[in-house]
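Missing here: one protein chain of the complex. Every other protein chain is in place.
When the chains are written out, they are named A, B and C in that same order, and each has its own residue count from 1.
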Amino acid sequence: MARAQVSEITLRVAYADTDRMGVAHHARYAVWLEMARTEHLRATGTSYREVEDAGLMLSVVALAVRYRAPARYDDLVRVRCWVREVASRRVSFGYAVERAQTGELLATATTDLIATDRRFSVTRVPDGLVRVLEPSPDPVRL
Amino acid sequence: MARAQVSEITLRVAYADTDRMGVAHHARYAVWLEMARTEHLRATGTSYREVEDAGLMLSVVALAVRYRAPARYDDLVRVRCWVREVASRRVSFGYAVERAQTGELLATATTDLIATDRRFSVTRVPDGLVRVLEPSPDPVRL
Amino acid sequence: MARAQVSEITLRVAYADTDRMGVAHHARYAVWLEMARTEHLRATGTSYREVEDAGLMLSVVALAVRYRAPARYDDLVRVRCWVREVASRRVSFGYAVERAQTGELLATATTDLIATDRRFSVTRVPDGLVRVLEPSPDPVRL
Partner (left out) sequence: MARAQVSEITLRVAYADTDRMGVAHHARYAVWLEMARTEHLRATGTSYREVEDAGLMLSVVALAVRYRAPARYDDLVRVRCWVREVASRRVSFGYAVERAQTGELLATATTDLIATDRRFSVTRVPDGLVRVLEPSPDPVRL
């Protein structure tokens, strides 16, 4: 992922994602961000499943979302994802959630993850992972 | 649970449970059934967490739900649960989902679970569990 | 969809889909079936969003799933969907959930839906919809 440091996925707002307002429920965005983060890791040549199977877990310790416009049922939604910062025990990701057809910004978000072992003891992010998680400037204002 | 072989839980339909129709999404019922089953086990004097921590898993192999009336946002819903049948490797549960205040039947359901070890190999339901899972006649027509 | 009366979607098991057993939680399958059904309708030239915006709702009245093998985290899963039967007020769908890479059957399912207006009064499935919902023989044993 030498150049394309901002990855993207596209998903469709499912009926089960909607709530009584007829739009995607705000809790679903946390799942979409996770899906985008997973594909971001895959695009760097690793996979989170392999990371976790090797005994390392990346646990979300902070989540912040700003909702700007509703995602409606059956909309195609694009989630862009990038690394904001990598420290020895923590990785921060940024996200832009957009209506795919118009590019309208629906939400921006950040998540901070820490590396732990299987017993949730904090550990170092392995060098191999640090190397591929190249930070990118924010492509949108968060 | 000598007498009260039909257990019950009451829950409130959360906003996140609703969909664009303004009623609880049908997939949520599977979660409610599971919550009722968990409390049914607890009422027998065991707990599913302990069962699983001891290395036994009860995996759902069949789920059947008949939806009769919608559960609306903020409704109180009662889920009644009972054991229908216990075999050496399989337990069947029945459920009635009702609007708590009126008793109106919202759904009926059955689930079949098999006992497996942690690698999903089928095993016997332990005698201690069989003893407490006393079958009851269906209190409603399923 | 003159020939391809069995549609299919592919999805990836997300971390949020998994449970403590490390596999996709059984309630998630109901959502996957719904996604497959939505795309099946789209493939016939209509869209469920348009159907519902026109005042008709298709509500699930029966769901039956047989789980045969677990879908693991990060697996690619294929859901095949077809119409089993169309009556004046009811449509039945069949589903096969498979591990995409191996074709292994993970689950089979059926759902029955009835047509209602916005107040949940049962109504007729419109002729235009009946015409495109062409039944297909079951491609797998349910």
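In this text, a contact is a pair of C-beta atoms (placed from the backbone, for glycine too) under 8 Å apart; a residue touches a chain by one contact, two chains touch by 3 or more.
Note that the structure is predicted; figures quoted are calculated from it, not measured.
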| item | value |
| --- | --- |
| Neighbouring shown chains of the undisplayed chain, as defined at the top | A, B, C |
| Which residue of B:Met35, B:Ala54 or B:Ala87 touches the chain not shown here | B:Met35 |
| Sole residue of A:Met57, A:Val86 or A:Leu105 that reaches the chain not shown, by the stated touch rule | A:Met57 |
| Chain not shown, touching residues in subunit C | 15-16, 18-20, 22, 25, 27, 73 |
| Absent-chain interface as seen on subunit A, which is shown | 20-21, 26-28, 30-31, 34, 52, 57, 59-68, 70, 120 |
| Interface with the unshown chain - residue positions in subunit B | 12, 14-16, 30-31, 34-35, 38, 47-49, 73-74 |
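Heads up, the rule we're going with is that only the chains that are shown with their structure count from here on.
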| item | value |
| --- | --- |
| Chain centre separation in whole Å, for subunit C relative to subunit A (CA means) | 28 |
| Whole-Å gap between the CA centroids of subunit B and subunit C | 24 |
| Residues of subunit C whose C-beta touches two or more other chains | 30-31, 34 |
